[in-house]
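For this view, one protein chain was removed and the others were kept in their places.
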Amino acid sequence: MELELTSDQEFFAETTRKFLEDKTPVSELRAKRNDPAGFDRDFWVQGAELGWTSLLVSEEDGGGSISGRPVADLALVGFEFGNHAAPGPLVPAAIVAGALSRAGSDEQKGEALGALLSGAAIGTWAFSEPRPHDALGDVTLSAEVTGDTVRLSGVKAPVESAGQAEYFFVTARTGDGLTQVLVPASTPGVAVKPMHSIDLTRRFGRLTFDGVELPASAVVGEVGRAGADVDWQTQVAVAVELSEMVGAMDRAFKMTLEWAFDRYSFGRPLASYQELKHRFADMKLWLEASHAIADGATDAVGEARPEAWDLLSAGKAYVGHYGVELMHDCVQMHGGIGVTFEHDMHLYLRRVVLGSRLYGSVAEHRGRLTSSLEQKEDAA
Amino acid sequence: MELELTSDQEFFAETTRKFLEDKTPVSELRAKRNDPAGFDRDFWVQGAELGWTSLLVSEEDGGGSISGRPVADLALVGFEFGNHAAPGPLVPAAIVAGALSRAGSDEQKGEALGALLSGAAIGTWAFSEPRPHDALGDVTLSAEVTGDTVRLSGVKAPVESAGQAEYFFVTARTGDGLTQVLVPASTPGVAVKPMHSIDLTRRFGRLTFDGVELPASAVVGEVGRAGADVDWQTQVAVAVELSEMVGAMDRAFKMTLEWAFDRYSFGRPLASYQELKHRFADMKLWLEASHAIADGATDAVGEARPEAWDLLSAGKAYVGHYGVELMHDCVQMHGGIGVTFEHDMHLYLRRVVLGSRLYGSVAEHRGRLTSSLEQKEDAA
Amino acid sequence: MTDTATVDTDVESVEEFRQRARTWIRANLAPADASSRPGPRADRTDEEELAEFARQRGLQRQLFDAGFAGIVVPEEYGGQGLTPAHAQAFNEEITGFDYPSMLQIPNFTPCMAVILAFGSHEQKLRHVPPILKGEHYWVQYLSEPGGGSDAAGAQTVATRDGDEWLLNGSKIWSSGAWRADYGLTLARTNVNVPKHRGLGVFLVPAHAPGIEMHRIEMLGGGSEFCQEFFVDVRIPESERLGDVDDGWTIGIRWLFFERSFALSPYIIRPGGGGDAFAPSEASLVRLARKSGQIDDPVARDQIGEVRADSLVAGFAQRRIAQGMRTGYLNDQGAALSRLLAGVNGTRSATVAFELAGQAGVAWDDEDDDIGQRGVSFLSRQAGQIGGGTTEMARNVISERVLGMPRERDNSRDMPWREVPKGPSSR
Partner (left out) sequence: MTDTATVDTDVESVEEFRQRARTWIRANLAPADASSRPGPRADRTDEEELAEFARQRGLQRQLFDAGFAGIVVPEEYGGQGLTPAHAQAFNEEITGFDYPSMLQIPNFTPCMAVILAFGSHEQKLRHVPPILKGEHYWVQYLSEPGGGSDAAGAQTVATRDGDEWLLNGSKIWSSGAWRADYGLTLARTNVNVPKHRGLGVFLVPAHAPGIEMHRIEMLGGGSEFCQEFFVDVRIPESERLGDVDDGWTIGIRWLFFERSFALSPYIIRPGGGGDAFAPSEASLVRLARKSGQIDDPVARDQIGEVRADSLVAGFAQRRIAQGMRTGYLNDQGAALSRLLAGVNGTRSATVAFELAGQAGVAWDDEDDDIGQRGVSFLSRQAGQIGGGTTEMARNVISERVLGMPRERDNSRDMPWREVPKGPSSR
């Protein structure tokens, strides 16, 4: 999280923090472990009132940011979500609303956007596809437009909160271009199947579109020309996912630091053992560096700077590796209780491990960085 | 090195150890730093008298092992070479003599083998080729046999002690098969160019064969059917290279352990700092494990067991990684002096780093292990 | 195999024994289920677990009746009175066949090993044969909540009451205690002396009156580990090992047996390898093929790395055992074995997760085998914690094997009741 926030941002983050502490304490998360949604609808409605879904939406459309830096503001919420292992489709819901505001027709804004902003309806982003198309940005689900009908065929997975959403915002392929379609969950031919996940609080599902037909008016933006919108959505998703991971790391590190001072072994606190001290030093470095790149990448996305993708990939490559190592070291420092379900550490561990695989693996982002370097080299 | 040696092996190793301590102390290695050979010829002759070149040679041919386990005996010498960062082409010279004894004609044995065994002549193995053919076992230098002439065209590099050898034992390609040819260094058309190396004591050169013609009698074994011999030679080379690396690691670890007890910082020996203690624990494990796989792989080669290649690759993959890390950690423990030329550590560091790249890199051997696993899986 | 050099010539030779074992094994044991991994399985219900456990008790009885149980255990206690070389030969012969994997650790070692090392003749006659027959399954009542690595700091107190002791306190991490018959128990017999000089080891019925058991759910699933609460548990003096207050002499050896499980001649260890925690490398190939990553050179590099680690570990474990036998290493060298098993297990679990791809974090039913790699990855550190942490192993290696100065122990020399057990104030 940034070191120098505006007072509005401070207040905004504080509000969400207090709300999550109140509504989704660890006891609640554990109670909902087998709940199909993982959260109550009124939790979501109240969160929407706090602005979770409206940050990326223009003021004309009923949204608005806190600081004039919408992506940075959303990242603040993401940090708190990670810090509290909170449930709910924060990232896709905010992105769907933002995408509608960017490219939606008045009709779409009228119908759906209002419900999404109030939390009355949940919209999630159907973007990722199962292997062999699980590379970040690989889209094969097809959208054929004939006359005033658009026809969707293909599979999307994993899709966050697929079982709870009223709207699926589907990124599809039309020839060489991309098309995005807003699909009501009730549309005939759309099959939703819940998936298993390592996360305790978030839920995912698999969507199958078996020649689903909708009016062409369901298309958001222009057919085959959604590339730029999809790129922006993906950038925002990676940026906020990074802040979520950092939020979870931050919590785990603080818990473990406290443990090291309180826990005595051989009549000495763990914090007095040099080998552990040095691991804490490494973890502190990884944590601060992760904060730094998450914030730096978020800035670049918000300002649409050309280096945004390099920074996002650097963040996913770095946090995806060192974040996971930090979490496991926190587990190791706790000893046996660290690998029990009864201890809270795993709530945050799950969040970081999940984040390391969503929106591109460490290996994928390293590969992207190398290709980007080659282009720079060739350009030079 | 094996924990339980026969008394003959003990004595044999001890003899070579004393000889190296006497003939190539560190002062001598430093004095020869810019010497084109890196060693005096009489050093080599006396080494040959100790059996360095004759271990893989049958008794009929004037050679013989110490324990009836020739490869294990040669590995003992390799360990001492690494342990003393000794100069001279131990591995290729012993292999060339062994290969001649295995497949050479009486004529070849009469002419060359005697001189190689006495050390009067040096034979080296021209096997590796420069990129893009630098993968282990990639042979493109061609040997065409027409009538009673064999014609060699291609490049070999790096070739150990190329500038000092009287004989090049060249592994070449004839169609789909391999052919080995014994080439006197004086043969017209053979160009020798010295190469740079990170090692201080060993020397390498690049050999260019520009349509070199020799009598067919120079072919060792059958034309196009040397595959099995080459495989055996390569196995022996990897096995002994492993023992050389372990010998160098063993020396560096002992030096650093002693340093940790003698060196005081803040009024305490380095050995009293827990973080350093734990690194020593890891190094001790890496060292013992490296001893174990080097000896295990050597056994398997000596007994021509089917798992020999898996064990050699496991050794090169493990020692090539952990051996190098161990050496660098020994440097780090020494602080500033560890990165000076004046300190001896780098003599052993160079030996291990060099060994990690000769006869296949860590990555190559890991890849081989995976392919081998796939075959096992398919066979199962 | 230099091991054969150590054969005692008065007994059946290793080769004769190997032949006899081979013949019997092939005639009587089923091939091992390739997909099965040793030890308990999180994905089995308690009923399935108990059924399998009962089956394996029967398997152990078969081994006993055929003269293959307790190969290195003296005959007077129901064993075969043979050598570690015989045990090693048996391990090699049984590779690929079904065996009672759930009965090995901690039952045969550390538990039976401790009883054999410190029990009286009567205690051994009473307890060892039922173990070898598969009738009694033993677990460790050793660790305590808040005890961490300082086993000698045990806070469970044993108070003498005539011919009996009253045990009060709590034990934790007793693996499989819920299905066990006995618990080897370390307790404090004297609180007025330094911690190392006031301990005792007791042979306690796992579910003795006064013991309340709670099963601990692990984050990777399963609840194999248990916590026990002792309230006035009565144990006769005849079921205490060794001399009064001298339990730590036993404790030191006990921890040694725990660290050196991978080298123990008391357990069946197919192939004789040491990295019990690692999923087999063949399964990594299957995983990478299903997840579609087998042709990715990065994935192949990682599989090869794990394969190398595993092959090296087999030889390293043998060298460590040989080194301890020949005096190249002292007994504490066993910590090298424990460290090796721990780091390899963590690394292979990490590689398995890498190979799982996106299905390692969110998956369909048909990808459950892939998804389980993600679940296992969450508890990848377990192998560096259970059985003594790798941190403790590194302390032991540096201090007891390399002879470096010991870490300061503030609790060493003061009466146990005065030892600081937490921050005085923060």
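As written, the chain order gives the labels A, B and C, with residue 1 at the start of each chain.
Rule of thumb we're sticking to: a contact is a pair of C-beta atoms (placed from the backbone, for glycine too) under 8 Å apart; a residue touches a chain by one contact, two chains touch by 3 or more.
Predicted model, so just to flag it, every value in this text is computed and none were measured.
Asker: Of A:K32, A:R173, A:H291 or A:R357, which sits in contact with the chain we cannot see?
Answerer: A:H291
Asker: Which residue among A:R102, A:K277 or A:H343 touches the omitted chain?
Answerer: A:K277
Asker: Considering the complete complex, identify which of A:A103, A:A252 or A:L311 is in touch with the unshown chain.
Answerer: A:L311
Asker: Take the complete complex as the reference. Which residues in chain B touch the chain that isn't displayed?
Answerer: Missing-chain contacts on chain B: residues 128, 130-132, 134, 157-158, 193, 195-199, 204, 206, 261-269, 273, 275-276, 328, 331-332, 335-336, 338-343, 346, 349-350, 353-354, 357-358, 361, 363.
Asker: Give me the chain C residues in contact with the hidden chain, please.
Answerer: 296-298, 301, 408
Asker: Which chain A residues touch the hidden chain?
Answerer: 2-4, 257, 260-261, 268-269, 271-272, 274, 277-278, 280-282, 284-285, 288-289, 291-293, 295-296, 310-311, 313-315, 317-318, 363, 365-371, 373-374, 376-377, 380
Definition applied: only the chains that are shown with their structure count from here on.
Asker: Please report how many Å separate the Cα centroid of chain B from that of chain C, as a whole number.
Answerer: 41
Asker: In angstrom, rounded to a whole number, how far apart do the mean CA points of chain A and chain B lie?
Answerer: 53
Asker: Enumerate the residues of chain C that touch no fewer than two other chains.
Answerer: If we look for residues of chain C contacting two or more partner chains, we find 391, 394, 407.
Asker: Show the residues in chain A shared as contacts by 2 or more other chains, in ascending order.
Answerer: 273, 275
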